[in-house]
Structures are given as structure tokens and as C-alpha cells.
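What follows is a short report on a single structure.
Only a single protein chain was left out; the remaining protein chains are all shown in position.
Labels run A, B and C following the written order; every chain starts at residue 1.
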Amino acid sequence: MAEVPPTRMNQQVFKLKLKAAQGGHRLLKKKADALKVKFRDYAKSIAETKSGMANDASGAYFSLTQAEYAAGNFKQKVSEGSMTARIRVGAGVDNVAGVKLPVFSKYETGASADNQSLGLVGGGKKIVAVREKFTNLLEMLIKLASLQTSFQTLDEAMKVTNRRVNALENVTIPKIEDTLAYIGRELDELEREDFTRLKLVQGKKEEEQKAEAKRKALLPIAPGKENEADITAEYDAGDDTDVVF
Amino acid sequence: MEVGKLVAVIGDEDTVTGFLLAGVGHRTAQGSNFLVVKGDTKLQQVEEAFKAFTTRDDVGIILINQHVANDIRHVLKDYNATIPTVLEIPSKEHPYDPEQDYIMQRVNMFLGGGT
Amino acid sequence: MATPHPTRGTGDLTTFNIQHGFAEALLRGMRSSFLKDADYHHLTQCETLDDVKLNLTETDYADVLADSNAMSPAAFQKVAVEKLVCEFQYLRTQTVEPLSTFMDFITFEYMIENVMLLLKGALGGRDINELLEQCHPLGMFKESTMRSIPTFENSARGYQDLYQTVLVDTPVGPYFAQFLMESASSRSGGSYNVLAEVEIEIIKSSLIKYWLEDFYNFTMKLGGHTAEIMGELLRVRADSNAINITLNSFGTALNEPAMRTSDRKRLYPGFGHLYPAGIANLSDVTDEEELGRALEPFPQYAAVWNIHASGHGDKTIDDAFYERDVQMLELAFESQFHFASFYAYVKLKEQEIRNLVWVSECILQQQKDEIQNFVQVFSQNAPWRK
């Protein structure tokens, strides 16, 4: 603070800075609120989707159990051999309040399904049901993945914004205000110093005048001297109450 | 180069089987995009697979069973990139527990603290 | 195919026991090991797998469960299957010809599964030890032979070698030979093309078909009660296989017009109640409606089909077949002086293990509504006993 010279010009500069900071603070606050609303939306839908996913998942696992009951142990056959992914995820971008959010979407390559003849001698229908259930679950999970990534990105963005808001609110603005106050104080101090100096000079002058008057009383009064005495009389100590140190 | 990214799966046999049936499986000479975690699978193997999946640039989403995720929680905590996204899913034997999901912890904290 | 000719007959009412009485009585002693109605009732009331285990310790599974810390459906299954295999092998050591050959025939089905698993694993470059662990213990043959299956190089020559040096040595070798021969005659190219290009599941179905036919021939040669009862079991099995293959082929490549006659038809076993007229009809059907029509002339299957067609939500064609199977197997098991009871025992035990897994899975996944949907073995409340 000390490095800022308490001048009228600097006071002006800092007043402008304060205005800018408050404007920025207001804008960032708005952004943070917008993000917060969005974030809350995402949080809610994540909570919902996750609990829905838990149900879907147990349904899917159970269909697997049913298929196993009907078709015997086929699990080991599924993970054998080479295979090509039929379902991939495409990545897109969504924009919320200036924050870029990644969005996944299901993308089917169109390759034919592996292990089509699984359960040929029994349980084939059940295995088809497993496929369907897990494909649904996967779709849901891909949606959830988008939500979750968005959630995390938003979380990060919100943190940054909040940090900025807080920095403005708690550090930058008080600092500028402090500086302004300091400058004002220093300026007032200077003013008072001038005043005291003036008073001292005046006192001295009055003494001199009294001595002069005494001397003058002995001498005849010179014209035009009453005027001077009136001006000094206006500087009365009682008029200075509005300046409080 | 194929369009789109893969979905990787780390989980028990049922989970992996289910998603393979759904068609996410991809196995080439370089390796596969899934890991079956059995009773005798070493923790180190799981960690390595997880790290490998997170560093592969053709993986978009990693599905991991919650109970497996709990075992390698320390690795998961250190992982903070957004893509590939790590998604914790329930397994057959361990029903979904929102308490243990990091994301759900955040969500609940937010929803609980915010409202 | 050279179906082994039984060295002597099974014997009849008065002579069966001379050779096989002990083994048969031993088998019948094991009937008490089946879970009873009360056991199933207790099991379905359980809340946790701990309870399930506790309840099982009051049954015949007590000993095997005591030695293991199995706590998951898969672990229960493993333990139960091991117990079954142990009992089966014990029985097998107590038998003489031709019962021992008959029992070997039962294991061939699992051997085919194992060989296919090893072959597929080999194509995927999997670890042999891991594969061996996944093999069904009932279908194990010499370990050195099993180990050498996946070591063959993935080339045309490699598969020739594989067949000529390894598979030909196994009991299921002849089925492979027949499969390779038939494939070679219908297509050009060596065995490599076949093994690499045809889906494993279809190869397996073909092998199972050859096995069924072989088993059926052997049973017929045995004669007597065995031919009568076991023949019926196998005929029904062949028929249900044919129906299932047709039903499950809808929506897959097998239902393509070109594949229908060339590939799908070859999967139908060459005996059974449906053979030959029904099979001829089956090979032309393209959708469920036509399948239903093709089955109409056969009342026993039309009944099963109607369960499927009427779309009872909780009862599928698999359940209906299972129910039929259990009923027939129970009857086969309950009659004396023939070999079919050995087959019935293995199959009924498998059903029981399936039930056990089902119940424990339902408990694990908290699916209490579904817990009763299994086909109980030797139940007093079975629909056919009412």
C-alpha cells in the first residue's frame, strides 16, 4: 500500500479500478450462479440415472442368470477368440455458460454380432434377452458417462469461477478499497497539516498584531485595518467540527 | 483408424460377459479392452490394466465394477483426467452403493449442502 | 461311424444284477443325496448366502462344503460339480462292460465341450492352464493330450497335425473325423478352413449330433430295457435339440436360405420321433409360425410349443423342455435293471446344481419373485405327480 503515492491522480485511478472489479465480480457471480444451476441439474440427473442404472444393472445381471440356467455355462465362451467392437462411443461438445462439456454418444459400427449361435441347442432366446438388456444398460451408462464428465468439468469450471469471485470479493476489492481509504486518509492528513500550519502562522500573526495594536494604541489608528481583523475572525475553532480525525 | 472410441470394461466375469454380449468387446493382437477380475487376479494386474486403459487414446469410457474400484481406490483418486471417463457400475454380487462412489459423494454433498 | 459293439448284453430282469447289480444299487443309494422338498423350501427362504450354506450343511453337500470356503453361486456350483464328478468316477470304477462303455459315452458330451473350449482358446491365444481350469471335470481326458491341443500352430498344416496326432487319440476323435469329412465333402479346402471359419458353436452342435447318434446306436445294440428306456430319452433329446436349433437359428446366419439346407439341416440328429418326416419339415421353416405348424403333427412337441407360442411370461420353451426332461429322467431313474438310470442320475444332478445356482443367485441379487422358477428334482409337488 505504501508504494502507492497518495495523490489525487492515484485516487482517481483506484476509483476506476474498484468500479471495474465490482463490475467483474457481478458478472462472475452471475456466471457462477448459472453454472450452479446447471450443475445442480446435472447432479440431480446423475443421482437419478445412477439409481435407475442400479435397477437396470440388477435386471441385466439377472437376465444373465436366467440365460445361464437355460443354456448352461456359456460365459467362458463369450470371452474367447478375437472380436471387434460393435459399439463405440463418439465424443461431441456441449457449451454451457462458456464451459465446453464433452458429450458421449453411442455409435454402432455395424459389425455383425459375435457368438451369434451361442445357446443354439438351448437357451438361445434367453441369451438374446441378455444382449438386449446389456445394450440398454450400456446406453444408459454412456449417457451417464456424458453426465459424469460434464459434471466433473462443470465442477472444475465452477471451482475456478467461484475462486475468481471469491478472489475479487475477498482480496481484490477490499485491497482497492483499502488503498482508496489510505489515499483519502493521507490526503486529509495533508490538508490538516496545512491547516495547523495556517493556524500557527495566524497565531503568530495575531500576536504580532496585538503587539502592533498595543504599539498602535499608542499611535493613531490607521485606516483599512479593521478589514483584516474581520477575515481572521471567520477562522473560528467551532466551525471545524465536521473534520474529525 | 476407426471412428469413435472404445468402451473398456474391468469387472467380474458376469459384468464382462454381459457387456461383451452387448458388443463392446474388442480384441486385437495388441490386447483387449476388457479385463476379467477373478478371485485370484492380482491387484497389481488390475492396477496395470486400469493405467493402460486410461493412457490409451482409443478408449472413451472405462466401466469398472464398484468392488474392483474400491480395491484400486488409490489409483482412481490419482486419476483426474476427464477422458476417458471412469464409471463405477454395480456388479452382480455387490449391489450399487452410492456411498462409495466418488462422483455420488460429490453429488450428494452438493445436493445435500445446496438445498 | 464305428459304434463300439457291446461285448455282451446288459442282461434282463434275472441276470442284470449279476454284472451290474452292485453299481446300480450304489447309484440308487445316491438318490437320497438329491435335495428334498423341505430342503428346497428352506433354501428359498434364505436371506443371505450364509443362510444358504448353513442350510446346505444339513444336506448331502455338507462334507464338500465343510472343506471349502465357498460363498458365491459360482463357488457352490464348482463344489457341487466336483462332488458329482467324484461320485460319477467312483461309480465308473465299480462298473464292468458294457456299463463302463455306456458311462464313458455320458462323458463324451463334456469332452466335446472341453475340446471345443481348448480349440477356441487356442485360436485366441489363451493360457493353457487357465483354459484347463475352465474345462468341465467330467470331460477330462489325459492331461498331456489336453495340454497338447492348444499348442498347435494356427495354420492349415497345424490343424491337420492336430487332428491326426491328438484328436484321433481321444474318445471323441471319430466325431471330429466325421465332421471334417462331411465338411470337406461339402466345401473345398482342408480342415483349417473348417476349424477357423465355422463358428465354434456350430462345430460343437455337429459333434454333439454325431455323439447323440453314436450313443443311440450303442444303446440300441445293448438291447433290452436299456434300449427301450435310454432310447426314448435320447430320441426326445435329439428332437428337442432339433427344435431348439431351429428356434434359435431365427435371426442368425443359419436361417439364410442357403445355409438352411447346407448347414442347419446337418445339425439335426438322424433319429428321434421327428426323424425323418418332422426333420424334413423343420429344415424348411423360416420363422416361428412355420415351426409351430411343422410341429403340429407331433402332439408331445406341439404341447411344448404351445407353451412357447402362447407366451406365458414366466415359462419359456427351455423351461418346458427342462420340465419334460426332468419328468422323463425321473421315470428312467426310478425303474430298475437298465443303464438309463446312470444317465438320468447325471442329468438330474446337473438339474439340481442348476437349481442350487439359481436359488443362490436369486438370493444374492435379491430377486425373490423369481426364486421359485426352477424345475425341482424328485419333488412330491411336481405337476406330473398331482
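Throughout what follows, a residue touches a chain if its C-beta (ideal position, glycine included) is under 8 Å from a C-beta of that chain, and two chains touch if they have at least 3 such contacts.
Note that contacts and distances are computed from a predicted model.
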item: Listed names "Phosphatidylinositol N-acetylglucosaminyltransferase subunit Q", "EKC/KEOPS complex subunit CGI121", "DNA replication complex GINS protein PSF3" or "V-ATPase proteolipid subunit C-like domain-containing protein", with the criterion being the UniProt name of the chain not displayed; value: "V-ATPase proteolipid subunit C-like domain-containing protein"
item: Chains in view touching the one left out; value: C
item: Contacting the left-out chain in the complete assembly, out of C:Leu13, C:Val168 or C:Ala277; value: C:Leu13
item: Residue among C:Ala23, C:Leu99, C:Val285 or C:Val304 that touches the chain left out of view; value: C:Ala23
item: Residue numbers in chain C that touch the chain omitted from display; value: 13-14, 17-18, 21-33, 94, 336
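We adopt the following convention: only the chains that are shown with their structure count from here on.
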item: Approximate Å spacing (C-alpha centroids) for the pair chain A, chain C; value: 67
item: Whole-Å separation of chain centres (CA-atom averages), chain A against chain B; value: 32
item: Inter-centroid spacing, chain C versus chain B (mean Cα positions, whole Å); value: 36
item: Chain A: positions in contact with at least two other chains; value: 58, 61, 65, 81-82, 115
item: Shared-contact residues (touching 2 or more other chains) in chain C; value: 124, 361, 365-366
item: Chain B residues touching chain C - in the complex, by the definition given at the top; value: 13, 27, 92-93, 95
item: Residues of chain A touching chain C in the complex; value: 58, 61-62, 65-66, 68-71, 76-77, 80-82, 115-126, 128
item: Residues of chain B that touch chain A when the two form their complex; value: 2-7, 13-28, 33-34, 36, 60-61, 63, 82-83, 85, 87, 89-92, 95-96, 98, 101, 103-104, 106-108, 110-111, 114
